[in-house]
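Everything below concerns the one structure shown next.
One chain of protein is taken out of this complex; the other chains stay put.
Going by the order they are written in, the chains are A and B; count residues from 1 in each one.
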Amino acid sequence: MNYRLLWRKGLNAVMLSLTGVCTLLTVSVLFFILGYLLWNGGRAINWDFFTKLPRPVGETGGGMANAIVGSAKLLLFAALTGVPLGFMGGVYLAEFGGKTFSFLVRYTTDLLNGVPSIVMGIFAYTMIVLPMKHFSTLAGGLALGVMMIPIAVRSTEEFLRTVPVSLREGALALGASKWKAIVTVVIPAALRGILTGIILDLARVAGETAPLLFTAFNNRFWSPGWNQPTASLPVMIYTYAVAPYEDWHRQAWAAGLVLLALVLLTNITARVVLARKLSSATG
Amino acid sequence: MASTSIEVGGAPRLGRVRAFLSRLRNGDEVAHLITLLFASTILLITILLVFELYRNSALARSKFGWQFLFTRTWDPVFEQFGALPFIFGTIVTSAVGLLLAVPLGVGAAIFLAELAPPRISDALAFIIELLAAVPSVIYGLLAIFTLVPLLRTVVQPFLKKTLGFLPFFQGPNYGVGLLAAGLILAVMIVPFIVSISREVLMAVPVEQREAALALGATRWESTWKVVVPYARAGILGSVFLAMARALGETMAVTMVIGNDPKITSSLFAPGYTIAAVIANEFTEATSDLYIHALIELGLVLFILTIILNGLARLLILATQRKGTAHA
Partner (left out) sequence: MGVTMDPLLVTPAAGKDQPEKSRVIPPAEAAVKLRVVNLDFYYGNVQALHGVSLDIAANRITALIGPSGCGKSTFLRSLNRMYEMVRHARADGQILLDNENALNMDVSRLRRRVGMVFQKSNPFPKSIFDNVAYGLRVNGWGGKGTLQEAVERSLIRAALWDEVKDKLHKSAYAISGGQQQRLCIARALAVDPEVLLLDEPCSALDPIATAKIEELLFSLKKHCTIVIVTHNMQQAARVADFTGFFLMGKLIEFNETAIIFKTPARKETEDYITGRFG
């Protein structure tokens, strides 16, 4: 009897410690990533990185100024596409939706969310690159924009729903029509949450590489306007990392650090803001 | 919107028309229409996406038919395209990834849900969620310069020595290959399994645990034999979701898989996944048939992820309902 109990207690201790080990392993990955990038990337970052264009293949030096600007432009296009569609779609679902159509919209939004990013790239390719017969910032931006839609919709809808009915009633009781109540009271009340969700969405899309591989493609030079192929941070990281040149590896680390820093900082700030908002929701 | 039955001098229809017109003047109907338009656009885009995938793979579909899924050859020169090596590679890497990620993830979830004090649990969960935000290409970057050398110099020789009797651990050792891809996938999908499983476990009613403990079970026994089975559907759902992510994962896998469309039994061998071949060869595709074949691969991937995601949502929904039914 005693023997069995000892075994059970031992097993208990072992298994529970194992779960702790699992957690430790998982959590340490983040620190490993951060550490490695800080070390390698930190050494590689210099003023040139932010200001110079890439040098021709094989030559050392240069930077990724065009990629940084390119990523910014791509995000702008993505936001212009994804945010209005996502926001309005969310408003529709939260405020106006009819039963069957809402279900359809939610279902397709979920579907869209599950589309692999490379397939999104194919979509943008067939829709824009093929007819235009060349790569462009527009195509890349659109691919990223469509990827943004599902999360923008969900974010908007969820935060609009958190606005208490009492606020809506208050506005209506003062003679505001439904849409006025929505625009002047409901949306402003939910705005901080919605914006945070959208910013998180942008951060996620900023790190996407696959959809850009054959839409925005890449570019050794500046890409003026919207209809030229453009360099972007993620694509540069990829291109440089798999190439055989030491100096390119060095720059890939630098780019990786910049990208990761942006993504992580945005995520941390956004989540903290969200947490604070939720706790003061009744305020 | 509510309907108001109006009995004013026996002219209800007139009242309804007037009500509609006043709503129109107030802008409510306009607002409804505008948002409806945007929502319909989303619907349209999705339909368009499926349609375009279908349409732009026509050449390959008509030439190869269903055989496409079972052909091993991938020969751009002779225009013979088969999906099997990529389906194989996708499944194998995802399987390896899951095999490693599920125990690790569920284990961590158990720790966070059952053992860790709430503050620490939240903090650690936050960190793990940040991992989910790290871009794929950065995982790939790290994998190339840390994981691959490690595999090539230490891990794979070790495995060969100890488990070399298994076909999985035989053959030449390059570092890159199916095992590398599987490992990096595991790292990438663990956060998803942890977050969802943790939430699902925390949603199990306290009474379940208490009942087990009151009967003399140890913490581990109550967790493993009562709580986890109760949350089984949700955990499985998280696994399916992770699987769906793993299937579509492109960059990190492309960077370490070795890019060789062969089917072998060795995990050390280079392989290829659907996402990886599309990423690598799309811009190099010389003929229309080539591109259509790649797009057909994209269609296959799309369908696979849809099915998995659908199953995942059903499972997670099932746990939620179960929780409220018992609460």
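By our rule, contacts are C-beta pairs under 8 Å (C-beta built on N, C-alpha and C of every residue); 3 or more make two chains touch, one makes a residue touch a chain.
This is a predicted model, so every value here is computed, not measured.
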Residue among A:Leu172, A:Ile199 or A:Ala243 touching the omitted chain: A:Leu172
Hidden partner chain, touching residue among A:Val185, A:Ala216 or A:Ala255: A:Val185
Subunit A residues touching the omitted chain (full complex): 164-177, 180, 184-185, 188-189, 283
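Rule of thumb we're sticking to: only the chains that are shown with their structure count from here on.
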Residue numbers on subunit B that touch subunit A, as the complex places them: 23, 26-28, 30-32, 34-39, 41-43, 45-49, 52-53, 55-56, 103-105, 107-108, 110-112, 114-116, 124, 126-131, 133-142, 144-146, 187, 190-191, 194, 218-221, 224, 244, 247-251, 255, 275, 278-279, 282-283, 294-295, 298, 301-302, 305-306, 309, 313
Subunit B-facing residues of subunit A, complex: 8-9, 11-12, 15-16, 18-23, 25-27, 29-30, 33, 36-37, 40, 84-85, 88-89, 91-93, 95-97, 101, 104-105, 108-123, 125-127, 146, 149, 153, 177-180, 182, 203-204, 206-210, 213-214, 217, 234, 237-238, 241-242, 249, 252-253, 256, 259-260, 263-264, 267-268, 271
